[in-house]
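A single protein chain has been removed from this complex, and every other one stays in its place.
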Amino acid sequence: MPSPGASSVGIIVNPHAGKDIRRLTSASGQTSDAVKIGIMRRIAAGAVEMGAERVLFSTDTHRLAQRAVEGLDGHFEFLESPLTGAGFDTIAAAQSMCKEQVGAVVVLGGDGTCRDVATGWPDVSLIAISTGTNNVFPSTVDGTTAGVAAALVATGAVAVDAVAHQAKRVSLRIDDPARDAVVHEHALVEAALIGTAFVGARAVTDPATIRWVVACIANPASTGLASIAGRVHPVDRNAPDGVLIELGPGGRNVRVPLAPGTFATLHVASVETLRPSETIELTGGGVVAYDGERTTPVSADTTITVSIEQSGPRLIDVDQTLALAAHDQLFDEPSPRKETHGD
Amino acid sequence: MELSTEVQMDLHRRMVRIRLFEEAAGKLAEAAKLPGFLHLYVGQEAVASGVCAALTDADQITSTHRGHGHLVAKGGQFNEMMAELMAKSTGYNKGKGGSMHISNLEVGMLGANGIVGAGAPIAVGAGFADKYRGEGNVAVAFFGDGSTNIGAFHEAANMACALKLPVVFACENNEYGEFTAREKTMAITDIIDRAAGYGMPGVIVDGMDVVAVHEAATEAVARARRGDGPSLIEAKTYRYYNHHGVQNLGLKYRTDDEVAEWRERDPIFTFEEHLIANGTASRADIDAIWAELRADIATAIEFAEASPVPTADQLLVDVYTEMAPTAAEVPA
Partner (left out) sequence: MTRKLTYGQAFNEAVRQAMAADDDIFCAGEDIGAFGGVFQTYAGLQAEFGERRVVDTPISEQAIIGLGVGAAASGLRPIVDIMFMDFLCVAFDQIVNQAAKIKYMFGGAATIPLTITTGGGAGLSAAAQHSQSLEALLCHIPGLKVVQPSNPYDAKGLMTACIREDNPTIMVLHKRLLGMQGEVPEDAYEIPLGKANILREGADVTVVGWGRMANEALDAAEKLAADGIDVEVIDPRTLQPFDTATVVESVRKTNRVVVVHEAVRFGGLGGEIAAQIQEEAFDYLDAPVARIAAPFSPVPFSPVLEQIYLPSADDIEAGIRGVLARPGV
């Protein structure tokens, strides 16, 4: 049994990512369990290869973790927690991994999943592999490579500070007097107010219902709500500020891929840059969406205070991590794993 | 998609109608007033309601063992349904179908089905007829997670996709095939993981959230009407009662805690909270709806109890359609 504090890689999967209504409303592909299991197995193999003493998995309703490592050599642990089948499972898994002092976490999901991880562990050292629908925050990286990079960071072979960049978050304080509730939420990419009454199937599909979008990553080369900001006022993920776009008549009309393969015309009423530590108060009712998913219903006289914070996860640059490892000849035999375990 | 007040109240009404019908049927079964098997739909109301609210009377559905809910949601009337469950001649099927085979073609309900998975190929036929006539109608196959392990489902899914028919496959994944947990009978968790194998999109929705189901169904039905072919919706849901009968707790194959967890997410009560929070309806409005529909149920039970049983001369009626002799007969 490895000692506590041994170099640990965490793997968190959202079994629900890439399976929602956007398979019908857009050209989004479906990410099957088999695809996720394959990625997780490659991550685990890569992490073990690179000397991770422990590989910790979130447990999930679909038992993806257990199935991913069947027959695979290595020390694998499964973090038992009550499963709800919802985003809480991802939040709880991130909290557990924080407690276990995991050195680097690899997340499989889309923007929504990464947000849940950051909710459970705000400044986690993270590699995010896109298996979701809108993937602004995560990226496409092979599991093998991701596992190797995570282990390099977790073992300290590559210093996390040399390869990670702290992400921003959109911070929201929602004061809903009609519901007698004050809610604090964060988003990793964007938050938006949607003029509908229900959370429903969560995805935002009707462009006419979007009231405003606040984004801290506004990449024109993305899809989803973030692409509205991206195509109007790009903001780099490493720049400190954000942007508020209010939708409505009177301004620019912009074509936007609101979901993968699906374009709509958005009417942009105003654009405003959000400086770090600046706060803006917005009002209105509907449902607040975080990173593309309708989540919090709010009454008409709700006040929503938004700001951009430099408090997000430390996003590990996989390419840079492997480049440093190659430079330091960390892939030469004897491997770091053999040095550690003496086998 | 913004739902009008009318649609919201329609979704609510469909769910309450199902709940009241099923709870009443359960009580009648306990009182030994219903012959045969009874498979209650309680807990799954959001699925039938959310889907059927996206359909017209000309759209057809096929159903399962647990078919009362689908018929109620499709517009079935309490009197004729209750009479059928009581095996009376005034029932939709003149007392010859019963709970497990209840149907009404006028509202486009092609039958509950006593054979797991058998409805799907029939829905494919209904969808074929829709495409053949080109009138823009669609067919929906309701089926459970368990039925996706039977060949009929796979043949139907493949054929619907191969022929690009206007069929929506609506899976009610209630986690149990009769008395056995899903995880013991398949190596996958999400039924939609099978959809890609046939070349159709698959989406998962919260089957306890009528709005989520309705949104997905609306999209899938629109896709079918456009001629873009089938899709599979998997609604994650739960039945409060046993596979059949009226027992709900103390079952060997599931825990009471699990039942309690699902009940906390009751599709009707959670939706009512939203209706009130949104100002769509007041508690008094909602209470009035329940009271009105309870009265309808009481009327239906009276109607059914007062109705006659089938007479002996009905035994051999409708085995075949009687054919008129042909005028063009040519002697051999």
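We just call them A and B in the order they show up, numbering each chain from 1.
Here, a residue touches a chain if its C-beta (ideal position, glycine included) is under 8 Å from a C-beta of that chain, and two chains touch if they have at least 3 such contacts.
The model shown is predicted, which means the values in this text are computed figures rather than measured ones.
Visitor: For the unseen chain, which displayed partners does it touch in the full complex?
Guide: B
Visitor: If the hidden chain were put back, which of B:77, B:93, B:237 or B:307 would touch it?
Guide: B:93
Visitor: For the chain left off this view, which of B:156, B:171 or B:235 is in contact with it?
Guide: Result: among the candidates, B:156 touches the missing chain.
Visitor: Touch as defined at the start, partner being the missing chain; which of B:181, B:249, B:288 or B:317 qualifies?
Guide: B:317
Visitor: Return the single residue from B:11, B:72, B:118 or B:205 that touches the missing chain.
Guide: Final answer for the missing-chain contact: B:118.
Visitor: Which chain B residues would touch the chain omitted from the figure, given the whole complex?
Guide: Listed in rising order, the touching residues are 60, 62, 91-97, 101, 103-105, 110-111, 113-115, 118, 120-130, 132, 139, 151-152, 155-156, 158-159, 162-163, 317-321, 323, 325-326, 328-330, 332.
Following the convention adopted for this analysis, only the chains that are shown with their structure count from here on.
Visitor: Taking each chain's centre as the mean position of its Cα atoms, how many Å separate chain A from chain B?
Guide: 38
Visitor: Would you pull the chain B residues touching chain A in the complex into a rising list?
Guide: 1-3, 8, 183, 188-190, 192-193, 195-196, 201-206, 209, 211-212, 214-216, 219-220, 223, 231, 236, 274, 277-278, 280
Visitor: Would you tell me which residues of chain A are touching chain B in their complex?
Guide: 15-16, 19-25, 30, 32-34, 61-63, 85, 178-179, 195-202, 205-206, 209, 297, 299
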